[in-house]
Each structure stands twice: as structure tokens, then as C-alpha cells.
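A short write-up of the structure that comes next.
Only a single protein chain was left out; the remaining protein chains are all shown in position.
For chain A:
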Amino acid sequence: MMASSYSAKDEDGHITVSGPGGGTLRNKKPENTAFKQQRLPAWQPILTAGTVLPAFFIIGLIFIPIGIGLYVTSNNIKEFEIDYTGDDTSSPCYNCAKNFSWNNTKSCTCTIPFQLDQPYESNVFMYYGLSNFYQNHRRYVKSRDDSQLNGNIDSLKVGASSPMASRKKKKPSKECEPYASIDNKPIAPCGAIANSMFNDTLKLFYNDPNGTSVPIPLTSTGIAWWTDKHVKFRNPVGTNSNLTAVFQGTVKPVNWHRPVYELDTDPENNGFINEDFIVWMRTAALPTFRKLYRIIQKKNNMAPTLPRGNYTLVVDYNYPVRSFEGRKRMILSTISWMGGKNPFLGIAYITVGSVCFFLGVVLLVIHHKYGNRNNSANISN
């Protein structure tokens, strides 16, 4: 574009008004500026063996300690995992898993005993994990209506009541199709994600050595992102504050057993702002994933949150996964500053650091040899 100032004449073939003789008056000499003469100051690192080689060593020296640190941190995290899918005949949930489908309305309960070898000191996070569940499928990911979840009352109504109203967007987004409405009644919450919400109930009991089974208190709030709970997800605000009334005229998703306004008894954790629901709505990135289910708060400083011993997991088995060879797990884990247990990053740092260091050595040797040869060549010339 800049070029056109001078190409103008050539392009257009116009006659310059000043005439050719004008050259004596007009000076076409380019300006002597750093920009136009391409002499802009620029940092040009002189890449020689002298500057390239140390970079390898420095990276190596930084990465290896970081990696060791990360590895140790990850190893200190305690994690316990139990698979309760029940496709194994020996599994306590085998009976529940067998022949279970979405159509079952009566839930099946199974109890799984397990043992913790180590005490869990700090807050323990309880996850449910699913495998082979493609929450990241393209059509699945799209199948939601954020506006509806944000409390937009219009997304909960059925359009076409009046021509004026139908012009506005007054029903669940078409992205929710085919889970948008049933019999012309909107589904709340609409879409395939909501429809397939995880609905197993997990309970933990500590089997006291004296034989009694003590239920472990599970906190069901604080498991979703703060911004999700308070900004993104909102219950529709109708004329009255009763959720049942607000969701009047909507139907529950096909696979749900209860309508959305009966998810919890706590009004702060009910409807769209139910945290289990919010957590589920954050579609997982990979087909094997876990989602935070409950938090086991540390009660006092003296006793560990979960002491060593025997526990029982009681599952209300509602969620069928066998049809797609999925697996269900329950995970108990403590957490560090860098998240859950994952030794990978530490190993990665150590590996990259070592490779760098090794390459540095190799290059140094090569350079040393080559440099010598080069010097001798110079002398001979």
C-alpha cells in the first residue's frame, strides 16, 4: 500500500501536471532516515557456538532441579481409586450394572468395601471418574444453551404463543436439538450434556475397628468454579422466588429422574446453580476424566481427615456405562500446589533437562573438534 505513492504514475499513466521539466524543482531524493534506509536499531544476538552452547547447559541445570521438585511433590500426594463399574462378576456392583439402562427408574444400591493404607491428612477431594466417555464429542459439546443456564427466562418459554413474541428468541437454543423440547414444552436444562448428567450417588462410611460404620460428612458445595456458580449459571428469576414456580411449564430432561428444581434441598444449591450440575456441564477434555464430587473437609488439626482403616463406599447405581464400555471410578485424593497426583511433569522436566545437558556436551565436543580443524585450515590458507 505504501508503494502506491510512487507507483501512481506508472499505474495510471497520468500525466504529471508539473511536466517533465519540473525535475529541476522537485527533488526525488529519498529521505535519509533510519527507518527508510533500514537501519532501525535491532537487537541481533550473535549466535555463535559461544552463545549457543551455554544455553543447553543452563536449560539443563534449571530443568533438572525443577523436575525433581515436581516429582517429589507429586509423589507426596495420596490418591486412592476404586473402580465400581461392575462388569466383573466378582464386583459388588455386578448385579446393578447388569441389565441396567436409562429406562430404569428404581435405583440399585451396591456397597464396596475398601481399605486405606495411609491416613489422609489434609482436605480430601472425592472424585468420580468416567472412562471411555466422550464428553468432548463435537455435537455433544455444542448441545447446551448457555443463555438458558444463565437464567434467561426467555429460553425457558415456548415460542409461538403470539407472533410478536415468536420473533424474539424465546425458546431453548437450536443447539440443544434434539433435546430442546418435548411436546412443545422446553426442557430445562436443555441439551445432550445436561441430559446425560452423572447421577450416581456416592456415600462413604468409615468402618470403625469396633465394628460400627460411621458416615463421613461430604461437602457438596465449593466444588464448582466460583465464577460458574455466581456468574455463568443462574436460576431464572421469575415473579416469585419459588424455583418450582419458575420452572413451571418446563419438562425435565429425558434421562433425569427428578426435575431440575429438585436436585437439592438447599435453595442455594438447587436448580441451575446446583454444583454437581455445574461440574458436569464443564465438558471434560479427554474421554477419561474425573470430576470433583465432594470435599471431605479436615475437621481438626489433630486427627487426619481420613485415618487408616477400612471404609465402605455405598453407591446408588443409576448411571449406565456398560453399553459403551465405559468405566466408573471413585477417587479420593489430596491436593498440592500443583494440582492432583501427576508425576508426568516432573519426569518431563527431568528428561528435557537431561537431554539438553547431554546435547550440550555432544555439541561442545563437536565444536571443539571442528573449531580446531577450522583453525588449522585458516593457518594453512
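The working rule: a contact is a pair of C-beta atoms (placed from the backbone, for glycine too) under 8 Å apart; a residue touches a chain by one contact, two chains touch by 3 or more; residues count from 1.
In this section, contacts and distances are computed from a predicted model.
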| item | value |
| --- | --- |
| Hidden subunit of the complex - UniProt protein name among "DNA replication complex GINS protein PSF1", "Phospholipid-transporting ATPase", "AP-3 complex subunit beta" or "Protein ECERIFERUM 7" | "Phospholipid-transporting ATPase" |
| Residue among A:99, A:147, A:184 or A:244 touching the omitted chain | A:147 |
| Of A:77, A:218 or A:355, the one touching the omitted chain in the full complex | A:355 |
| Residues of chain A in contact with the chain not shown | 1-4, 6-8, 10-32, 36-38, 40, 42-45, 47-49, 52-53, 55, 59, 63, 66, 70, 102, 127, 129, 133-147, 149-150, 152, 173-175, 177-179, 192, 195-196, 225, 227-228, 231-232, 255, 279, 282-292, 323-324, 326, 337-340, 342, 344-345, 348-349, 352, 355-356, 359, 363, 366-367, 370-371, 374, 377-378, 381 |
